[in-house]
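Missing here is one protein chain; the remaining ones are kept as they sit in the complex.
Chain lettering (A and B) follows the sequence in which the chains are written, and residue indices restart at 1 in each chain.
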Amino acid sequence: MSGYQDKIKEVALRLLKDGSVDMVIGFRKGTLPMMNEPCFIRRPEDVHQLVWDSNCGINLANYLTDRKEKIAVVAKGCDSRNIVTHIIENKIKRENLHIIGVPCQGMVDKRRIISEFGDTLLDVADDGENLKIKIHGSEKSLKKTDVLQSNCAACIHRNPVLFDELAGELVPEQAGVDRYAEVNRVEAMSPQEKWQYFEDLLSPCIRCYACRNACPLCYCPTCFVDESRPQWVGKSQDPIDIRTFHFLRAYHCAGRCTDCGACERACPVGIKVRQFTSKLNKDAFEMFGWEAGMTLDERPPLDTYKPNDPNDFIK
Amino acid sequence: MKVFTIDKKEWALGIEKAKSAYQVLGPVKEKEWHCFKALGKDEQPDMTYTNTRLSPKFLVQPQTEPMFTYTLDESRPDHHILKEVQEDVCPKAVIGIRPCDAAAFLLVKRNFDAPQYQDPYWLKAYNSMTFVGLACNDPCPTCFCTSAGCGPFHEAGLDVLLVDSGDRFLAKSLTDKGIALLAAAGWNSLADDAGKIEAMKQAAESRIASRISTDRLKAKETTHIYDAPFWEDTAFSCINCGTCTYSCPTCWCFDIQDENRGNTGVRLRNWDSCMFPLFTMHGTGHNPRGAKMQRVRQRFMHKLKYYVDKYDNGIQCVGCGRCIRLCPVNIDIRKVCNQMNDYDPAACVCPA
Partner (left out) sequence: MNLMEHMGIEPGRLQFSWISSAESTKFVDVVKTVTASVKALGPNTTYNKQAVKVA
């Protein structure tokens, strides 16, 4: 971990000094345990702020949208796939980017730790393998692999797919993980159970749109939920309007979502919003053999036509 | 003002008694966190909770609130006439609210109960409530109430202050409303050790390590802070979700919408947030706060400068720490407040 951090700083310093980039986008230490804040560094003397540990779950591709500067960006496996998607969708130019790839071993699910230890958590130290949890007067050690975000625990693309240099050795990809376990569980339900499951899932939603805004894919100038002429969806706490927002948000991410988990991580009330996108990810994989952001050389399945596209749903 | 003692063994009974005169609301755990709910028969508030995830402001200002109904059916004599929706104004007892959240209603009240205009919906709801606060013996690490004009044993905005003292509560009555509620619950034995509260208060206050400085905000030139160079850095990570404002007990902004079904409709008021681009979008398409940085700046300028200047009565924040805990990218009002308070344009050396 600290090896990554040193390397990130070293690269950042070099790039800023030799003027090959205008800014470096990475993380700095936050003011709370398990929180790092996305930041930009423009001056070599600020490079020391950069950090890297298991609390860098925010997707930095989100901070690249439409930027015109020359930027070095720190990117985990999923971030790099969203960068690829951004490049394909013309949201950023490849030649303006210097990607510092970080082979990733998963991000910690801070919500799980907070729900276990309460809001009185004082500090969480991370040595790469273990987390040392400090609460009033006592300490506890947890194995990091036991408290990963659920998308990270089932991730099979930990290594960046696109990078200019790496912050560390590539890591072995996980094998034998079931990425769609949750989707399969819901698929097995009856329509009524499914309806109820999502009803319950979304019941705490306050429509803050953190899930949408944390996602690099959601860059529309005006989101359909915000449109008022015409107004597509009501703006109150009506459960049908809330559901409409959620499933349409997911549809807009179909064939583009990298399962980075930023949406789920951002939700203030802990809604598993990936329950929507995971289903589409599974469909994209099963119907088109597609995983988003793996290559710059292929158009996503939903903006291309192939004669063998599955179409038996059209009657 | 009197201090009563309530044996915890008699607590549940008192709550049940109070239910005959009040609708009783209290913190209950739902899914993973606590929220204020109306308590049914034999349902008890969980008085061991830390704080609710979202603020209890929704009790007075619901996220979606019907204001008027109307019909567009021209064969009806009352067509196109807005009819006020009658609120449920039965007496309500809010048990276990944290002192900061109750104090927050007073800050918001300056807006909804101004000399010139009074908001009837907000006031009717607020006035129907009796607030029974629960002092914080163990404040969270993110609480900074003591330097935000409030405190773990703060009394303003409460009708009764409860202090958890092991096997019993000490209940300090602060208003006539509070006295009435204590009487309805049958809690009438006077405490002989009321002095204890002061010592517990000091102990709790000393546990709050997190502080902000606000002393220089008022004297600062608005335009100086407005034009300060730190906003770009502060705002960079913000994703402009409404989490901070929706979870905040002192944010009050709303938006009004009409929803029709056929010929009838309801005029609703929904929470809105200065973090959303739509918030300031004009009909012309022009948006005076079109960029993210302007919106982030607005939130902090409003809470920490405009409000201070307008009411001359402190900042529009009670230090509950929710926005700090819930912000997905760790934008921390404590840091921003200190930055604003310390900012000196003369000392700023621009890199250019």
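Following the convention adopted for this analysis, contacts are C-beta pairs under 8 Å (C-beta built on N, C-alpha and C of every residue); 3 or more make two chains touch, one makes a residue touch a chain.
Note that this is a predicted model, so its numbers are computed, not measured.
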Listed by label, the shown chains touching the absent chain are A, B
One chain isn't shown here. Among A:Phe224, A:Phe247 or A:Phe288, which residue touches it? A:Phe247
Contacting the left-out chain in the complete assembly, out of B:Met47, B:Cys253, B:Val266 or B:Met293: B:Val266
Per the definition of touch given earlier, which of A:Arg67, A:Lys91, A:Lys144 or A:Lys279 contacts the omitted chain? A:Lys279
Could you list which residues of chain B touch the chain missing from the display? 66, 69, 85-88, 259, 261, 264, 266, 268
Missing-chain contacts on chain A, rising order, are 183, 186-187, 191-198, 234, 236, 238, 240-241, 243, 247, 250-251, 254, 276, 279-280, 283, 313-315
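As a working rule, only the chains that are shown with their structure count from here on.
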Per the centroid of Cα atoms for each chain, what is the distance between chain A and chain B, given in Å? 31
Considering the complex alone, what residue numbers of chain B touch chain A? 30-33, 50-51, 53-54, 63-64, 138, 140-142, 233, 236-237, 239-243, 246-247, 255, 257, 259, 268, 270, 273, 276-278, 324-326, 328-332, 334-335, 351
Chain A residues touching chain B in their complex are 30-32, 35-40, 43, 58, 62-63, 115, 118-122, 204, 206-210, 212-214, 222, 226, 228, 234-238, 265-270
